[in-house]
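For this depiction, one protein chain was excluded, whereas all remaining protein chains were kept in their positions.
Here the chain labels run A, B and C in written order, and each chain numbers its own residues starting at 1.
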Amino acid sequence: MKACFMSKRSAEVVFACAVFSLVFAGQGVCKPRVRDEVKIPDVGGYLTLACDFHMHTIFSDGRVWPEIRAEEAWREGLDAFAITEHIEYQRHEKDVRTNHNRSYEIAKGSAESLRLVIIKGAEITREMPPGHFNAIFLKDANALDVEEWRDAIKEAVEQKAFVWWNHPGWRGQQPDGKSIWYEEHTELYKKGWMDGIEIVNDDEYYPLAHKWALEKKLTMIGGSDVHTPTGLNYDFHTGEHRSMTLVLSKEKSEGAIKDALLNRRTVVYWRKNLIGEEKYLRPIFDGSIEILNPEVTIKGKGSAYVQILNKSEVDFELESAGEVEEISAPGSVTLYGEKVNLLRIRGKKEDVSGEKEMRLAYKVKNLWVGPEEGLRAELVIKVNLVPAKKK
Amino acid sequence: MKACFMSKRSAEVVFACAVFSLVFAGQGVCKPRVRDEVKIPDVGGYLTLACDFHMHTIFSDGRVWPEIRAEEAWREGLDAFAITEHIEYQRHEKDVRTNHNRSYEIAKGSAESLRLVIIKGAEITREMPPGHFNAIFLKDANALDVEEWRDAIKEAVEQKAFVWWNHPGWRGQQPDGKSIWYEEHTELYKKGWMDGIEIVNDDEYYPLAHKWALEKKLTMIGGSDVHTPTGLNYDFHTGEHRSMTLVLSKEKSEGAIKDALLNRRTVVYWRKNLIGEEKYLRPIFDGSIEILNPEVTIKGKGSAYVQILNKSEVDFELESAGEVEEISAPGSVTLYGEKVNLLRIRGKKEDVSGEKEMRLAYKVKNLWVGPEEGLRAELVIKVNLVPAKKK
Amino acid sequence: MKACFMSKRSAEVVFACAVFSLVFAGQGVCKPRVRDEVKIPDVGGYLTLACDFHMHTIFSDGRVWPEIRAEEAWREGLDAFAITEHIEYQRHEKDVRTNHNRSYEIAKGSAESLRLVIIKGAEITREMPPGHFNAIFLKDANALDVEEWRDAIKEAVEQKAFVWWNHPGWRGQQPDGKSIWYEEHTELYKKGWMDGIEIVNDDEYYPLAHKWALEKKLTMIGGSDVHTPTGLNYDFHTGEHRSMTLVLSKEKSEGAIKDALLNRRTVVYWRKNLIGEEKYLRPIFDGSIEILNPEVTIKGKGSAYVQILNKSEVDFELESAGEVEEISAPGSVTLYGEKVNLLRIRGKKEDVSGEKEMRLAYKVKNLWVGPEEGLRAELVIKVNLVPAKKK
Partner (left out) sequence: MKACFMSKRSAEVVFACAVFSLVFAGQGVCKPRVRDEVKIPDVGGYLTLACDFHMHTIFSDGRVWPEIRAEEAWREGLDAFAITEHIEYQRHEKDVRTNHNRSYEIAKGSAESLRLVIIKGAEITREMPPGHFNAIFLKDANALDVEEWRDAIKEAVEQKAFVWWNHPGWRGQQPDGKSIWYEEHTELYKKGWMDGIEIVNDDEYYPLAHKWALEKKLTMIGGSDVHTPTGLNYDFHTGEHRSMTLVLSKEKSEGAIKDALLNRRTVVYWRKNLIGEEKYLRPIFDGSIEILNPEVTIKGKGSAYVQILNKSEVDFELESAGEVEEISAPGSVTLYGEKVNLLRIRGKKEDVSGEKEMRLAYKVKNLWVGPEEGLRAELVIKVNLVPAKKK
C-alpha cells in the first residue's frame, strides 16, 4: 500500500491489493480480505453473536490503531466488539494525546462500514482490590477518569453501563494465581454495580470465578484482552480463535446485546471449550449435531456406523456416561467440527431381534456447565437388531 | 495479556502466554513466538541478509505501534529493517504528536533485544515529479521537514543517507500504471542524489524501473511499504512472505549493510521471484541446489531418477533451454523449496554405452536477471549408458 | 493396526486408532477418520451428488485394494462411485487372479457400511480408435472380456450399461494431445452406444470433447482415473479435490443416478472449475451466493461494502461484463468459498440522490458453460444514493 497522501478524506480502513498489469496476474497471492464466520448455531430464538468486549489500542497500552480492531473483528467473524482502554494508564502518553473516547470514535467508521456493532467501553484499572473493571455502553469514557475507584464505577453505573470484574485470577494481582473475592467485591455486588465477571481472559480460565458466576448469577464473560495485532497471538489457520463471549441476542444491535448481557444470556468460547449454563449449551450441542442415518441395522454381534454431522466449528469430545444393554458403543469419541463423523456400534449377542430406540449417554467434556463439568448429552438412534445367520 | 499497570518500566515488546494452572495445561495453544528464517543461501563470502526498508506506523499513516514492526520483522526472519514515516503526511496528527524520529526511537529497544539491525529512515512524500523518496541511515529525520523537495533530499544526502525513488509506477502518481522518468529524476540522478530505485513495492513489480536500475546502475530495492499489521496482508502459513530486499553484506551491521547498498549488492525477493544481477542469482541457485545422486545409470531407453535437494525456500521453476543428444529430460520441472525433487531422465536409444557428463540446460523462470528474463542454469549429471538387454 | 488374525470374519475396512492407556492420551493425534462434504448446493429439486465413475485397483493396474476406494470416497465427500477395471489389461495377473467383478464385490461391503452408492463398472480398453470406454451399471463385467471391441461394447449395452468415451485427448492415444473424432465414434454414436464423454480425466481437460458434448448432447463426465491412493495425487488440505462428476439426481440411489446420467444432468468439477450447461451452473451460482446486505447507502462519491457469502467450496472468479451508470464496482473480484467476501462499490457523482436497484454484470470465469466460456451472472443490489455534504 502506498501513502494515502492524495486521499486524506478516506477515513475508513483500506486494505487494497492493487490491481496490477495482467502480465503479472496470478504470480502470487495477496491475502484475500475475507471473513470466517464463527460457526456456532443460533439457539432458542436468539442469534448467537460472537463478541469481544475487551481489547486495547495505542490509546492505552495496546499497540495497534483502533481501526485495526474493527478489521480484525470482521475477519475473525465477530458481530460486535468494544475497545476498553485503561482509564488510568496510557503507556504512550508521551506521543498520544489522552482522550478515552478516541478509540471508539476512530474505529466507529470502519466498524460500521463492515456492519459490526461497536460499543463504547473502558477499563477502570485499579489495584486489587477491587482490581480491573470493564464498563461498556458508556456515553463518555472521559468522565471515568476520577481519583477514587468507587467514583469511577459509580460514574459508569450512572451512565447505565454494563460493568464486570476482569481477570479475577490474574497473577499480576493475585500472586498465587487464585481468584480471591474481597469485601470490596461484596460491596460492589450488593450495590448492583457488578453485572458480570470474566471467567476467561486471553489464555486463562478461572474456575473460581466460574463458580461465583453460577452462584451469584453474574453474567459470564470471556475476553481476548488483546494488546497486539490478534495475528501475533493466534494461529488462525490451525483453527485457533480469540477468547470471546457468545451473546444470545434477539437481534444484532447494541440494545439487544445489552439486554442479553443483563439477562445473562452468554456462553464463553475459550480454546476448544464452550462454557455456560446448561440451558444454552444443550441447544447449542443439539443444534450442531445431525445424525445422518438415525436408523441402523445390526446383525448379531456385527456392527454399524452411525454418521454424525457436526455443523459447528467446535470439536465435541464425548465420553461415555452409561452403557446400553443391547449394543456397545465407543467409550470416547470426538465429533469433529464441520465434518461427518463415524460412531461404530456393535451388537452384544448373536441371537437377538427387534427394533428399539437407544439413547447413548455421553458427557461432552468440552462443553462446561460448571467448572470443568461436561454437559450430559444423548445420541438417539433407532437400532434394528437382526439375528446373525447360522454358519 | 493484562494491562502492564504494575510494570511501567518495561519498554520492550512483551508477548507472554501466561503460565496457567496445570489442570488446564495442554488445553489449547497460544501461538508460539518463533522466528522463521528466510532460507536463501549466503553467496560469495557475503551474508544474505533479509531486509525491509520501507514501512509505516501510526507516526505517519500506518496503523501499528513501532514495536510491532520489530516483532514482525523478527518472526518473519528479517535481519534488518527501517521504518520510513512520511515526513509530509501524518494521518493521525490530531492524536499523535509529530516527531519523525519517534518510530525509530520507540522500536529501537525491541529491535535490539531481538538482535535486529534497525536503521533510521523517512519517506520524503511529494507529488510526482519526483514522487516519493526513501532515505535511510539518517541522523535526524525531523530536519527533512522542509518546504522544497530539493531541500529535503539535499538534507538527506548531507546526512549521508542512502536515497531511493519509491514505487515509480504506482498508479496513485502514474495514472496509467507505467513508470515515467522525468527531468527531475535525471537531475537527482546526475547529482548523485538517487542511489537506488524500488523495482518492487508491496504487490507491484515495475519492469521499467528494473530496466533503469540495470542501465543506470541503481541499487535495486524491494519493500513491503506495509501500513497494517503484516499478518493482515500476507498468509504466512501458505509460504507467503513480505516483499523485501536481500542484502549481500559482509556482516550483520548497519555499516556493512550501507556498504552493500552503495555497492548494489542486493536481490529483490518478490512473491515467488528473486530479482537481481546474474552474478548474485547464479550462486544463489547453485548454493541452493544439491544433486544427491549426480551419477546415474540408464539401460537403453530406460529411465533414472535424479534426486535434487533444494535447500532454499524458493520453488525454482525450470524450463528446458536446450536438448541433450543421448537422453531426454522434462521440458519443465519445479524444484520445490526445502524438498527433495525428482528429475526423471530417459535414454533415447537401446543400443548405446559409455559414461558421459551431461549438462541439462534450463531457464529458471522465476530468477530474473532482467525484466521477466529467467536465469540460465545447468544441471550437471554423469550418466552411465548401458545397452538394454536383448529379450 | 495389528494383523487381523483373530478377527477374520471382519470383511469391512477397519481404521482404528486403538484406545491406549490414559497416561499417553493426548500425546499425539491419530488422523481422525472424518468426511468432508463436497460443498456445492443442490439445484432445481435435485440433489447434487458427488460421484467418481473412473478408478482402478489391483484387479487391473491400480495399486490399492478395492476397499480403499470406498474409504477414500467417503472421506472425500463422494456419494457414489464406480471402480472400472481394465477388461483387457491386468498388470498384476501373475499374482492376482482374473475376475472383473471382484473389485465391486470386495468394495461393496465397505461402501454400503459407509452409505455410499457403489456401481459395477469396467473399462473396455482398446487401441484408438475407438480408444477406452467405460461402462457402468453392469451386471457381469466378465462378459465384456471378448475379442472384438464392438462385441464388448455391445455386451455392455445389452446389460443396459451407461457407456462413455474416456479421455479422448489423452496423449497416450492422441500423440499431439488433440482429441480426434474417428468414424468409429460416429458409428458408436449413431447406434446409441455412446451415452457420454469424458471432458475431464484426472488433470486433463479436453476442450474439443466439451464442444462435442454440447453439440451432440453427450453426457459430460469427469473422472479421477486414479490408480494410486488418492492422497498421493491430491493435496486435500490445500483444498484440492479429485476430478469428479456432479450428478443432479432425484435421490441418492443407483437408479436415480442412472436416470440423471441418461438425461445429461451432470456438472464436471475439475480443479477450480465447474463445467456444465448454463441451466445447471446458474442455479449452482445463485444457490451458493448470499448477499448479506443487499441494500446499501452511498454518499456522493463515497463507497460502501457489499458483503457476499459464498456458501459453496468453489472460489468464484468474477470479471466485469458491463458498467453501471451511477456507481463503479471492481473490474475483477474473487468470491472465496465458505467465506464472506467484500465488494466495494463507489458513487460516481457527488450530487445524486435516489434509490435504485442495480444489476452488476459479471462473467464467472471458472464456471464454464462452453469451452473456457464463463457464465454470465448478475449481482443485484439496491443502492440508496445520497448527495455528499457540502463542506
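FYI, contacts are C-beta pairs under 8 Å (C-beta built on N, C-alpha and C of every residue); 3 or more make two chains touch, one makes a residue touch a chain.
The shown structure was predicted, so the numbers you read here are calculated from the model rather than taken from an experiment.
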Exercise. Which shown chains does the hidden chain touch?
Worked result: B, C
Problem set entry | Candidate in contact with the missing chain, chosen from C:Thr186, C:Thr228 or C:Asn263 | C:Thr228
Seminar exercise, completed: Checked against the full complex, the residue among C:Arg91, C:Lys108 or C:Lys356 that touches the missing chain is C:Arg91
For this session: Could you please point out the chain C residues that touch the chain left off the display?
Result: 1-6, 8, 13, 15, 17-18, 20-21, 23-24, 27-31, 33, 56, 58-65, 67-68, 71-72, 75, 86, 88-89, 91-92, 94-97, 99, 102, 106, 123, 125, 132, 167, 170-172, 177, 201-205, 207, 225-229, 231-235, 237-238, 240, 270-273, 372
Problem set entry | Positions on chain B where the hidden chain makes contact | 12, 19, 32-37, 113-115, 292-293, 303-305, 307, 309, 331-332, 334, 336, 339-342
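Here is the rule we use: only the chains that are shown with their structure count from here on.
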Problem set entry | Centroid distance [mean C-alpha coordinates] between chain C and chain B, Å | 39
For this session: Would you kindly tell me how far, in whole Å, the mean C-alpha position of chain C lies from that of chain A?
Result: 36
For this session: Would you give the residues of chain A that are in contact with at least 2 other chains, written as numbers and ranges?
Result: 33
